[in-house]
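What you see is the complex with one protein chain gone and the rest in place.
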Amino acid sequence: MAWSLPRKVSAALLAILLCTAAATAIFGYSKFEGVLSSLVRSRYSVVVFSIKKDIEDRLALGLPLRQLRQVQDAIEREKIDQPQIQGIEVFDAAGEIIFDTDRGAVGAAVSQDWVQAAQAAGHQTFARSEEDSLIVGLPLVDVLGRVVGAGALRYPAASVAEEVRPLLAGQARSGLILLAGFAALAVLGTYAVLAPFGRRLAAMERQLQTTMAEGGPPPAPADNDPFEARFAAFAASTREALEHMQDATQDVGRLDRLEVRE
Amino acid sequence: MIRRLAGLVLLAALTLVPPAAAAEAPKPFRIYMALWRGWEEAAQGFKDYFANQNIPVELIVRNAAQDKSKLPEFVAEVKRLKPDLVFTWGTTVSQEMLGVIGKVDPARHITDIPAVFAIVSQPIEAGLVPSLASSGRNITGATYLASMETQVNLIQSWRRFRHLGMVYNPLEANSLVAIHELEALGRSVGFTLTALPADLADGKPVPASIAAKVAALKAAGVDILYIPPDTFLNVHRDLLTGAALEQRLPSYAAAENPVVTSKAMFGGIYRYYTVGQLTAYKAEQILVHGKAPSAVAIDPPRRLSIIVNMPVVRALEFYPPMKLLGLAEVVDPAGAK
Partner (left out) sequence: MIRLDSARSVILRLMVLAALVLLPPMAIIFAGALGDFQQGMEPELDRKAATIGRDLAGDIAHAATLGIPLDRLVGMDEFFAPVLESNPELRYLALTNADGRILFVAGVQATVLAPHYETADFEQAGQRKAIIDAYLDIAVPLEVKGERLGHVHVGMDGGYVPARLHEILIDVVTVLAVAMIIALEVLLYVVALNAAGPLKQISRTFEAARRGDFIRIPAPGARDEVGRFIRTANDAVCRVDELYRRLIAYAEEVKSAHFDKGVVERVAAIEDRIRYLFRFSESGSPEVVHHRRALDVRLPLFLFVLSEELSRSFMPLYGGTFSLPGVSPEMVAALPIAVFMAAIALASPFAGTLTERMGSRRVFLLGLMPAVLGYLLTGLAQAEAGLLVGRVATGIGYAIVTMACQSYVSKAAIGEQKAQGLGVYVGAVLTASVCGNAFGGILAEHAGYRAAFFASAVLAVAAGVLAARLVDPAETVKARREAGVGALFRLLRNWRFAVFVVFAAMPAKLALTGVVFFLAPLYLHQLGWEVADIARILLLYAGSVVLLSPAVARLADASGWRAGLVALGGLIGGGGLLLPLLGGGTAPVLLALLCLGVSHGLSASPQLALVSDLCWTEVQEIGRTGVLAQVRLLERVGSIAGPILAALLVPVTGYAGAIAALGAIAMAMAVVFAVAAVAYGTGPTIGSDAEVRP
């Protein structure tokens, strides 16, 4: 099916509208989530930092990491204080868990990826994500400046977005309605802008057909529009050419017949 | 008190590397440890470091038990066993086994096996190394005395002072060195030092003179009393710190005893355990990373252990800044109130 011009233009406009809305929504939400999750991470990193400080002070007293029994109590206290925390673990440089809020995990190994992250982090926090939890960790640095392990805190990944999701869902619904409204406006607007254009083309078309068929007067140049002026001139000269041809044909015919008759 | 727990793991000391770890690593490094006063915290720190870093080591531990005559036997044994590295504890063991510069005899000393020393207070003065940057020999190690600058910084971080006081034993060379250093430092940092020697009688310092000297310092407007690591003062620490408390003069000690078992207000020291760990770190540089011992500098641990005597602080109402309090180990047997 052939598409009329307003249809093509409004399709293009709608496509642009849709893509723009999608892009802004995705980027906007992604930025928001980024800001929010960095905020959440920084909050938990405060917790990890206090644990780190506690452990490092004790390490500085010359105690080996695995003998800092008080750390187990400290991390369990933190978890009770902040129930959203899924778990806190302290592991040594080899990745063996020394203390864990989940006591059953003590002695197990964390993934080598964490160990490397801790080694690379220096004094900075490192972040990791697992299936449905996020991890923020801080390396433990001893008096020699060596990373002897790390403390890591595990918190639910979902909690970040969950709180705002209902709000945003409502927002998305009203946004879609609004978009639909403006999409309709776009279509109407396109037709409004291009309708006179189409009408004038149709009018010129009819004009030309009449001029050519009935030999009516050529259309008067309208509106100072050079195109319409050119069109009028065209219609006139075509008509004129047509008449010339017809006259000439008649003349030739007349000459032809005249001689035959004679 | 907590740190003494470390001593309790002494039992574990002689069990060498756990078999599991040995199976993983094809060949543990063999380290010959020559000790002077038996297994203590520096040795423990040394051993724990390898365990924490997962470096398999086989420790051959020998204790001289403060008997110098055993040391040549140790040297002979080292030459026979050919370990990868030798660890020497203290100035005497280090001097006897590694040799003093200019008098190193390959027959009597260990020269072809890299060595690390620990708990040597003044390696240069002891003739072990020409400079702390590089030994120029097949040895390196860790010192355990805090530099005067570090100590002054620590005191300054408690409270800025203009006038430091000191009572000393004029017969103790170490104290004279300390005075010299403090004066130089005072000129650059901007404080004055008033150092009063204890009175001498029969060529010996008189303990009874200490209190008067402290009072004199107070009268001279001293802000803080500096207590050097001096045997005489250590023995009579109660007299000295008691006098300071009486004069309401805050006191800083460069040793543990005046703070922990007496009435000095605070002190800054390096723990033997940490020194042992640092020594192990240097051993790791040599064994694992293949550095030449002469390329590994000789230095103390980075972080000073700060001990605060809380009852004295409360009595003086001279409170530590929050930051320092966070870093310090607090001695507070009775607790507040």
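Read from first to last, the chains carry the letters A and B; within each, the first residue is number 1.
Everything below uses one rule, namely that a residue touches a chain if its C-beta (ideal position, glycine included) is under 8 Å from a C-beta of that chain, and two chains touch if they have at least 3 such contacts.
What you see is a predicted model; the values in this text were computed from it and never measured.
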Omitted chain - touching chains that are shown: A, B
Option touching the unshown chain, where A:Ala60, A:Ile75 or A:Leu208 are the choices: A:Leu208
Touch with the omitted chain, as defined above, among A:Ala21, A:Val106 or A:Ala127: A:Ala21
In subunit A, positions touching the absent partner: 2-5, 8-9, 12-13, 15-17, 19-21, 23-28, 30-32, 34-36, 39-40, 42-43, 46-47, 50, 81-82, 163-164, 167-168, 171, 174-175, 178-179, 181-183, 185-186, 189-190, 193-194, 196-198, 200-202, 204-205, 208-209, 212, 223, 225-228, 230-231, 233-235, 237-238, 241-242, 244-246, 248-249, 251-253, 255-256, 258-259
Residue ranges of subunit B at the interface with the undisplayed chain: 159, 310, 313-314, 317, 319-326, 330, 332, 335-337
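What we mean here is this: only the chains that are shown with their structure count from here on.
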Subunit A-touching residues of subunit B, taken from the complex the two chains share: 2-3, 5-6, 9, 41, 45, 48, 51-54, 271-274, 277-278, 281, 301-303, 305, 326-327, 329
Footprint of subunit B on subunit A - complex, ascending: 53, 57-58, 60-65, 67, 92-94, 142-146, 148
